[in-house]
Every structure is written in C-alpha cells, then in structure tokens.
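Here the complex is missing a single protein chain, while all its other protein chains stay put.
== chain A ==
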C-alpha cells in the first residue's frame, strides 16, 4: 500500500454517507475505501501534514479526476511550504498515466507559476504532446506558458516540426494562429504574405487537408479585420487633419 495504515492509528475513519439504497454505487476496492475513509476524516479535521500528501497521492493515482483530493493537496502543499519540485515530479507521474485528466493541468499551473522555469514546462508539455500531439489540455497549458514567458519565436519552430510530422495536425495549426495573432510584434503586410505562402505550401502537399484551408481562410479574415481597423484609423486621422 502506498500509504501506511499504521501511520493513521490516531484517526477515526469516516465512512461514506451515501444514504439508503444509492443509485449507481461503485464497488470500491478495499484500499480505496480505506483511503477515502481517512480522507473524509482529514477534510473534517483540517489536518495538513506529510501523511496527507501520501494519502492524496494514493487517491489521485486511483482516480486522477478526484478534484477534491487535488485541491486539498494544493492547500496542504501551501500550508506546509513543501518542496514544489516534488510536486512537479508528482504531476509528471500522474500525467504520463492519465494525460487527459482535467485536474492535473491547473494543479501543474498553480505550482509552476511560482517557480519561473519556462524551459522545464515547455519540455514537460513537449513530452506529453509527443505521446499525443492533439492532447487538448496539454495545448491549453502550452498556450499559458508561451504567453506567460514570452516564448513566441521558438514556438513557430516547434509547430513547424509537428506539421512536418503530420500536416493534418489541427492543434498545431491552431497554435500557429495563436502565436501569429497574439505575439506582441505588430502583424505586418509581410507577415500576412508569409502566412499565406506557408499555408499554400502545405496545401500543395495534401490539397484535401481541411486544417490548412481553415488556417488560410482564418488569416484572410484576420487580415480583413486589421485592414478595416487601419482604414478606420486613416479616416479618423484624415478627418482630424481636415477639421
């Protein structure tokens, strides 16, 4: 057992109160029931300790969607000031088991935002995306890291590599649009030409690839919006000169 029951002799377990004849009850494994009985006791007592970290780790490994265990673990880490490095390692273990868990990503962010290690985060997401290059949560987290640490330029190289592997990777196309439309540098006419050429060169490889066409169309309308804004500014400027 990953957590030692003998460490918990002083705690009275709190069984789950499902009421009478609950619908769709789950026939829990014995160890999970024991862990949850202790966890409920911890929630009531408010205990924050090293053994609580072990307990929540066990519950999260059994059920990585257990948001209450994640949240209580975060509160415990904050209260104890436990090493954040250990938490990153813990998240990585869970991430490679269940990369599609909703909960591990905001947890990762809550920890990593305090550490200021952009390269470590980019490498971590890169390893998850190497397993599944369309993992939705991983991409959302990657966008957070790219924006927070200003990693716009290197991101285009990474996307290039993914599209060389699979020109149909829609997540990579979306990331390109994200970078090009949100990086602080002004979007110039030369940028537009480059993006159109980029999309067309990929369309030539596989003309039935919807992702590349959507990107091209997206750039066209993005550009139309920018041109309209510029035309409006010119009109305003002209009017103010004339008045």
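Here is the rule we use: a contact is a pair of C-beta atoms (placed from the backbone, for glycine too) under 8 Å apart; a residue touches a chain by one contact, two chains touch by 3 or more; residues count from 1.
Rule of thumb we're sticking to: contacts and distances are computed from a predicted model.
For the chain that is left out, the UniProt protein name among "Protein farnesyltransferase subunit beta", "tRNA-specific adenosine deaminase 2", "DNA-directed RNA polymerase II subunit RPB3" or "Probable cytosolic iron-sulfur protein assembly protein 1" is "Protein farnesyltransferase subunit beta". Touching the chain that is not shown, out of A:12, A:26 or A:228: A:26 (per the contact rule at the top). Although one chain is not displayed, its contacts with chain A can still be listed: residues 14, 16-29, 32, 40, 43, 62-68, 71, 74, 102, 105-106, 110, 133-134, 136, 139-140, 143, 165-171, 174, 177-178, 181-182, 205-211, 214-215, 217-219, 221-222.
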